[in-house]
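Please read through the structure below; I'll follow up with questions.
FYI, not all chains are in this one, though none of them got moved.
Letters A and B name the chains as they come in the text, with residue numbers starting at 1 for each one.
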Amino acid sequence: MAVNVSIEDRIAIEQLVTEYAYRLDHQRWEEVADLCTDDAVLFIRGREIVGQEGLADWAARRAERPNRRTQHQMTLLRLDGVSADEVHGTAALVLHIAKTGGGGTYVDLIGEYRDEYVREQGGWKFRRRRLVPLDAY
Amino acid sequence: MAVNVSIEDRIAIEQLVTEYAYRLDHQRWEEVADLCTDDAVLFIRGREIVGQEGLADWAARRAERPNRRTQHQMTLLRLDGVSADEVHGTAALVLHIAKTGGGGTYVDLIGEYRDEYVREQGGWKFRRRRLVPLDAY
């Protein structure tokens, strides 16, 4: 029984997905945790990031590599309503990375995030994100 | 005389365009026909696919190549209302393909779909899709 997702909620979730990418690409890793619930779990490239503590650790590790410049292109947001306050969905990622020591970029990864979004007092947040590479669709 | 496209219709058509890409990329080719009218015609890379029968044939041929992994990135949806139940539009495509026998992807095609969308009882569907490559804009 799919629940309809209102336009307001759709756009709020689209903004959430955009904001996640924006913060990564602008090296504001420590602010990604604000987009996630306290019990969030992210499965990203073989790593499992658990809760606010896990997100803080992950952000600290990321900050050690400031030269890695990324552009997370997000498209194809596809949502399924579960309840008034829970939506599941997928969002396609093309991850571009700037080459070091010169110009140009390359595509590092293509895949999709399989997400669970929940509404909390402050708005929509990620409760789960699992990044699945294209060859594992 | 352009007809205004409501936000509800815009988002429904955006979801239709997303769903088409999603089903291709998840190898659910036989479900693409559900997104098309009975008299739909698709012009894709030199091939003309006509109606539900044509779509069934096309899906069967596609299913013979399950190793071809694709990501259809859709952006730049641009709509022109024709009537309350008909919208024409374009949607830009960047088609990524996973390289076989190893990692990585490459861009196989860039172009735009030139579409006709019509509202039927079950919602918005494709009546026409013509994929035009970038060098033929």
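Basically, a contact is a pair of C-beta atoms (placed from the backbone, for glycine too) under 8 Å apart; a residue touches a chain by one contact, two chains touch by 3 or more.
Bear in mind the structure is a predicted one, so any value in this text is a computation, not a measurement.
Trainee: Once every copy is counted, not just the 2 shown, what does the total come to?
Mentor: 3
Definition applied: only the chains that are shown with their structure count from here on.
Trainee: Report, in degrees rounded to the nearest 5, the angle of the rotation taking chain A onto chain B when the C-alpha atoms are fitted.
Mentor: The two chains, chain A and chain B, differ by a rotation of 120 degrees.
Trainee: Centroid of chain A to centroid of chain B, CA atoms only: how many Å?
Mentor: The answer is 26 Å.
Trainee: Mind pulling up the chain B residues that touch chain A in the complex?
Mentor: 7-8, 11, 15, 18-19, 21-22, 25-27, 69, 71-75, 94, 96, 98, 104-105
Trainee: For a test of understanding, state which residues of chain A touch chain B in their complex under the given definition.
Mentor: 7, 10, 73, 75-78, 90, 92, 94, 107, 110, 134-135, 137
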